[in-house]
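Only one protein chain is missing from this complex, and each of the others stays in its spot.
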Amino acid sequence: MNGKKSWYIVDGYRPPENKGGAEDYVGHECIMILNCNDEEAHVEIDVYFPDQEPVKGIPYQVPARRIRAFRTNDRNVFKDLELDVGRQYSLNIRSDVDVVVQYGRLDINQDNMAYMATLGYSD
Amino acid sequence: MNGKKSWYIVDGYRPPENKGGAEDYVGHECIMILNCNDEEAHVEIDVYFPDQEPVKGIPYQVPARRIRAFRTNDRNVFKDLELDVGRQYSLNIRSDVDVVVQYGRLDINQDNMAYMATLGYSD
Amino acid sequence: MNGKKSWYIVDGYRPPENKGGAEDYVGHECIMILNCNDEEAHVEIDVYFPDQEPVKGIPYQVPARRIRAFRTNDRNVFKDLELDVGRQYSLNIRSDVDVVVQYGRLDINQDNMAYMATLGYSD
Partner (left out) sequence: MNGKKSWYIVDGYRPPENKGGAEDYVGHECIMILNCNDEEAHVEIDVYFPDQEPVKGIPYQVPARRIRAFRTNDRNVFKDLELDVGRQYSLNIRSDVDVVVQYGRLDINQDNMAYMATLGYSD
């Protein structure tokens, strides 16, 4: 096995991008997907909100034997869906082959950055 | 499956709210519960302490297909139970349908914030 | 089930206690054990090192329905064993009843604190 087919990221929350004293870093969230298989992974992303119906089935691909990452402000991935800065949401990331998913957030809202990292949850 | 029915948060600890140099953030803890099911989740929260009997069965609801979050100083949730700043406690979060639970803490006790994030533990 | 009987903390490392600009916090590591059972948990702690044989079977108790925590500089727990500041070690925490174990570190080596938190690993 090379991971799982369904992963949950509960605490999605976009930090501001350019506030604070950071010179080299930009505040962001990043979803990283590792595909150790010899086939491409066809991924679908469902986005859940506190106060509206989920947006389901956003497509994403990870080539065979690659790690690929996207930021949550990437309109090539999320297209019509704008995940606003400061709004809570969750992700369910579903793949047709086993993958491993990790989430990272870098917050530079103050003069010094704060990191947050969690593995996704899989069952 | 969309998660588990029982989750543990071991390290509950409320940071001070307004100390330090933060302008945009308030020190807090937050419990986030993702319900990907088509039924409402009826949740019960048990609070464990170092030195007294647990307080059990605090009710909370998460609507179908929603992420909901509460802070540990929310008296609408905890009602008579005051979780004091600086006191250690643990939570067991039990649901009648599968959910995924994550915990976050933002500490602004000093001039710059410190993040802490963990998935709950489920068995 | 209320957790597991064996937990691993891989990255044990005591930070300095009083360096940096912290006024309210003391640099420390903390091991937190949640016992939701109606019986006392009899715990044994094994300490592993990079370059010497492990020290095994340090006893610890967690009363029924309680969360208990100890710091790694607590000589009441570790007695003859001094875990030096800045030395790498790992812990295996074994209990006769199911418990949940979390690890936290607060580093104040610089002017602002840095948090680190992980669940233990259980199998």
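Annotations
Each chain gets a letter, A, B and C, in the order it is written, and its residues are counted from 1.
Definition applied: a contact is a pair of C-beta atoms (placed from the backbone, for glycine too) under 8 Å apart; a residue touches a chain by one contact, two chains touch by 3 or more.
Predicted model, so just to flag it, every value in this text is computed and none were measured.
Partner chains of the missing chain, restricted to those shown and counted over the full complex, are A, C. Panel shows chain C; residues 8, 10-11, 46, 48-51, 53-54, 88-90, 92, 105, 107, 109-112, 114-119, 121, 123 of it touch the chain omitted from the view. For chain A, the list of residues touching the undisplayed chain reads 1-4, 21-22, 24-25, 32-34, 36, 65-69, 98, 100-102, 104, 111-115, 117-119.
Here is the rule we use: only the chains that are shown with their structure count from here on.
Chain centres here are Cα means. That of chain A falls 22 Å from that of chain B. One inter-chain figure worth recording: chain A and chain C are separated by 31 Å, centre to centre, where each centre is the mean of the chain's CA atoms. Annotation for chain A: residues touching 2 or more other chains are 112.
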